[in-house]
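So the structure is just underneath, and the comments pick up after that.
Here the complex is missing one protein chain, while the rest keep their positions.
Showing chain A:
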Amino acid sequence: MKFLVSADDTGAAKEVVCVRGTDTSKQDGIKPKSIINYITEPTIGLDSRIIHLLNYNFQYVITSRLDGNVSIFTIPEEDEEENKYELLKNFKIDIDEEDRPISLQKIEKLDSILVAYESCKMFIIPLIDDKFEIEPIEIKLPKDIKNLHALTINPQFENILAVGGQEQDLKVLKFFDHKLNSTIFKKKDYESKFNVEVLYSAKNVKNDHLDMRVPIWITNILFLEGTQDQFNIITSTRYGQIRIYDTKHGKKPIKDYKICEKPILKMKFANEEKTELILTNTHNLIGKYSLNKIDDHGYKLHSASAGDIYIPTPKLLGKFTGGNTGATFGIQVYEDIIAVGGLDRYLRVFDLESREVLAKVYLGVEISSLLILDEEDIDEESTKRKRQEEDDEEEIWNQLKKNK
């Protein structure tokens, strides 16, 4: 297995190569094959650490740093030894000191990436040919949008995105026409093609049993399957809630679940059918939740005036532990494994179904983002290949026999 993990303390990124069963916490356990620092350009340090890593179709690794640098690196071939993760291009985006990147996503339709910041600055960077000559295109969001903490592009229709943040309820925006594709960057007036149009803005949930306003702080947004003009969206909040919106079904969420008391940090789909979620919070929770099985009495509140109040929660299918003590920021699900990393300086790899620890590697640096570059063990791959070759040989012999 091969991973690229951001190293917060140093500002670089580490490439980790290990096999299933690796455990550095055991003295006689299997050690990782290699842990090497890469991506030390253009700047390095705690103040310019990597916040987001993006794997652009196994073609480029793209990093978004705290100080506004967005850089494009090559992904090395399997046996390549030299010039690994070579810097191809760096864009310095002018942001304030207190600003933070909130999102780094790809728009495959336009062969571009989108990078967004907390101050609602949003840029499209086209990755046309190998020269990357086009400067980042700033897209102005409507003025009433502020304090963003989450921004997600709809993977089905890439001209649609959803935003949300602190006291900023969910909004669905269209930022270019769906007919456009990457050829627009060959024309001169491409900047005028990006116009933001608000398609849907959500409304806060009802006041609680004490008639108090429920605060808003969206941390993650995910798109469920939808159509061109109807979207199903899941949001997570810093108040431990998960909400499901149907844009054809009113402005309020159709489902409002309470998961935990602690803020939810990251939310990812656990399977391709999008029926299971992986959630992490600011404590050591990494849990798998089902969106189909709902526990009606999952969360209990007691009120002196209203009595016991039961809030439904998605059923907890299991927790990923492996001795995790801190908040988890880096998380990726790939095929049947999940890799997580956070403040306790370990990279852990779990099996998605059984939740067994497949690998546990101490890295010595805090992790804010990670990528799974290769899910198969190197040894496994070679044995597989061998087996296949043997099969092929047998087939040839069989055919020869038949021909006789």
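Heads up, the rule we're going with is that contacts are C-beta pairs under 8 Å (C-beta built on N, C-alpha and C of every residue); 3 or more make two chains touch, one makes a residue touch a chain; residues count from 1.
Throughout what follows, contacts and distances are computed from a predicted model.
Student: What is the missing chain called in its UniProt entry, if the choices are "glutathione transferase", "Mitotic spindle assembly checkpoint protein MAD1", "Glucosamine-6-phosphate isomerase" or "Brix domain-containing protein"?
Tutor: In UniProt, the chain that is not shown appears as "Brix domain-containing protein".
Student: Using the definition of touch stated at the top, determine which of A:I184, A:I278 or A:A327 touches the missing chain.
Tutor: Answer from the full complex: A:A327 touches the omitted chain.
Student: For the chain that's not shown, point to the residue among A:L53, A:I125, A:V172 or A:L265 touching it.
Tutor: Reading the full complex, the residue touching the unseen chain is A:L265.
Student: For the chain that got dropped from the picture, name the residues of chain A it touches.
Tutor: Looking at chain A, the ones touching the missing chain are residues 7-11, 24-27, 45-46, 265, 282-284, 325-327, 343-345, 362, 364-365.
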